[in-house]
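Left out: one protein chain. Kept in place: all the others.
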Amino acid sequence: MKRKSFMIVVVALTVSFLMGTPFCYSAEPIKIAGIFALTGRAAHIGTSQRDAVILAIDDVNQKGGINGRMLEMVMGDTESNPTKAVMALKKVLESQDVVAIIGPTLTGTAMAMRGFIEKEKIPTFMHSGGDVILKAPLDKKDPNSLPKWTFKSPYKAADAMGKICQYMSKHGIKNIGFLYSNEGFGKDGLRNVMVQAPKYGVTVAAQEAFQPRDIDITAQLTRINAKGIDGIIAWTVGPAMGIIAKNIKQLGIKAPLFECHGAGDPIFWKVAGKAGEGVMMPSTKIVVGDQLPDTDIQKQKIIDYVKAYNEKFKHEPGTMVAYGADAAFIVIEAIKKAGPDRAKIRDAIENTKGYVGMSGIYNISPQDHNGLSMKDIVMIKATKGSWKLLE
Amino acid sequence: MNTLLKQKDILGFGALAVIIIILPLFVESKYYFIVLNVIGLNTIVVVGLNLLIGFAGQISLGHAAFYGLGSYFSGILTVNYGFPLWPAMVVGMMATGAVAYLIGYPSLKLRGHYLVMATLGFGIIINILMGELDQFTGGHDGLMGIPPLAIGGLVFDNDLKNFYLIWSFVFLCMLAARNLLNSRVGRALRAISGSEVAANSLGINTADYKVKVFVLSAMFASISGSLYAHYITFISPSSYDFHYSIQVVTMVIVGGMGSLWGSLLGAGVLTFISEALHVAKQYHIIAYGVFLCLVLVFLPEGILMGIINLFLKRKTQQNIIKGNRQ
Partner (left out) sequence: MDFSQQIAQYIVTGLTIGAIYAIVAMGFNIIHNATGIVNFAQCEFISLGGMFMYSLVVLFKVNPIISFFISMAGVALIGALIEIGPIRHARSKEIIVLIFLTIGLSEVLRGIAQEVWGTDNVGVPAFSGENPIHLLGGGTIVPQHIWIFAITVLVMLMLHYFFKKTLMGKAMRATAVNRRAAALVGISVNRITLFSFAFSGALGAVAGIIIAPISTTSYDTGIMLGLKGFAAAILGGYGNFAGAILGGVILGLLESLGAGLVSSQYKDAIAFFILLLVLFLKPTGIMGYGEAERV
């Protein structure tokens, strides 16, 4: 009897010892949520940003994860729709152990999610373009109630516009026509150009809108050209980028064309074809990595990332991939520093200083949840199916 | 027959009330609440739309406009002008009704596909205006900071509270619709959908009724839109495009045209399926489309009647589809 119970105790102890050893111990993965526009009208942007984030996560996991724990992404689809975005948000928050969120894609979906994110107190790094995400106070009556848990990786659209205007004034372009797509992004551009252009001595002589899905924009271009302009800015992302370039060639307009900071993407060449030659735009450095001077601290990181991206996805990354990558990397760095705790991660993100990312050098602070400035933006020119760094 | 109908109603509404009250005891996740709340909001719109499509035999592919007008009136009045919350909703309902009257009066003289185009047309025009009149609407950036509804000190600012709020409205709207259908008006509507010429010859002023139902359905949508605005606290034109208009009519058909409870079922099933299919990852759009096609091909009388018929092994004929208005 005694020997039997002794054996039982030994077996029990051995089993529990084995269960406690690293051999049988599977470390719990750290979960972050990725909410993107995977279907709907912004699908082509959302899917490429999702790919950028997946690449960053795989990279970390291959190097052993964070303190032995793998990173796992819980995915949500906003369907390019604000209501669905909020539903996707609540769905990923179901699992209490999601420590941070990356995304979404469209500014409208971001604005719908923002209030709930702040209430839920979960750090979220967005890669939507709208400046309003960080600028608009949470409570209309209190102008200081800026978001605490929301961050954003793309540089300010205002800075991108400023870069174009600065370039224009340096090259003697005085009167411009502004052509914008008639939705949030385009109209935001209109507001920005009216502020930025006068700063650099440029006059907006004409402004015209078009619908994002228009197949022909010659009417608007004709009207702009009639006002005698020496430069045109077209503020849109999507097929119109190419249609405008083609229409300009058709009408024989000689004024140079500038497009927005989302145009530096392989899709630009697909939609513009030969007409895209010579179009200029502001961009992140990710598309001209090998043209950067060796003294640029971003250069090596960009070249490595682009190589990995090419290998995995078999095509070049566009400028907006930089936003997705940086959002992921900064969040990952914060988790490394602070551990899987939402509040600590938020603090760590807010104190990110001098982070060398794809989009630029991030200096985040409580007043600036973006951390980039105009010097992180470069002007590029569409040349022979690829991009040439201008300045 | 009439007494049977009323008994079924008392049972139905009673069960609905009980479910609404005790369901939150079994649901904990915020996600399920928001899905249920969106189902509720859609149900209100679908019930109103069903009066127009299922009972009066008309069509509207522009109802997103009325849903949106409700949201925007509530939002603009409360955010920009500090209007009190509930009066804003009522004003919104009246204003939307007025817009619906202006549009409906000439439109409902059209027939068939011309009516389809007219409703599509005004839906698009109103959606464009939402984005363009940005001094009032906030334009394409949307309108944010809409305050949650409140009764005295009780503020409806979380998913659970909004569940009770929204579903109380669902209950009331369905009750109102049921009363309308049991009345003289309801009988007139059924007559019109059976044959306008015959109804006219019986002395029913069909043009008048059609416009009134149109306005009523717009007001239902407006109420729902207001509730949505105060719940999500942010609205933008992209939520009110023709995709939404098509979605709600689909819910009417899938639930069963001319079936009040079918409206609830249609809204519930399609909203739920649309979320549940996310397990199919990137194929969820295809899966949803296939589900829709299957229902429309095999259960055109709606899921509710379809299942009942299957149960009772009834053969469905063309007439039954129209005759099963209850």
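By written order: A and B. Residues from 1 in each chain.
Simple rule for what comes next: contacts are C-beta pairs under 8 Å (C-beta built on N, C-alpha and C of every residue); 3 or more make two chains touch, one makes a residue touch a chain.
On a predicted model such as this, the values are computed, not experimentally measured, just so you know.
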Hidden partner chain, touching residue among A:L71, A:I176, A:A209 or A:V306: A:A209
Which is it among A:T222, A:S365 or A:S386 that touches the chain not included here? A:T222
Any idea which of B:I53, B:L165, B:I204 or B:L304 touches the chain not displayed? B:I53
For chain B, which residues lie in contact with the unshown chain of the complex? 53, 59, 106-107, 109-114, 116-118, 120-122, 124-125, 128-129, 132, 195-198, 242, 246, 249-250, 253, 257, 282-283, 285-286, 288-290, 292-293, 296-301, 316, 318, 321
Hidden partner interface residues of chain A, rising order: 39, 41, 43-44, 47, 182, 208-211, 213, 215-216, 218-220, 222-223, 225-226, 238-239, 242-243, 246, 249-252, 267, 270-275
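The rule is short, and it goes like this: only the chains that are shown with their structure count from here on.
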How big is the gap, in whole Å, between where the Cα atoms of chain A centre and where those of chain B centre? 37
Quick one: which bits of chain B touch chain A in the complex? Just the residue numbers, please. 29-31, 33-35, 38, 79, 131-132, 134, 139-142, 144-145, 159, 228, 232-236, 238-239, 275, 278, 282, 284-285
Can you list the residues on chain A that touch chain B in the complex? 38-39, 77, 80-83, 86-87, 90-91, 93-94, 107-108, 111-112, 114-115, 130, 132, 136, 138-140, 182-184, 187-188
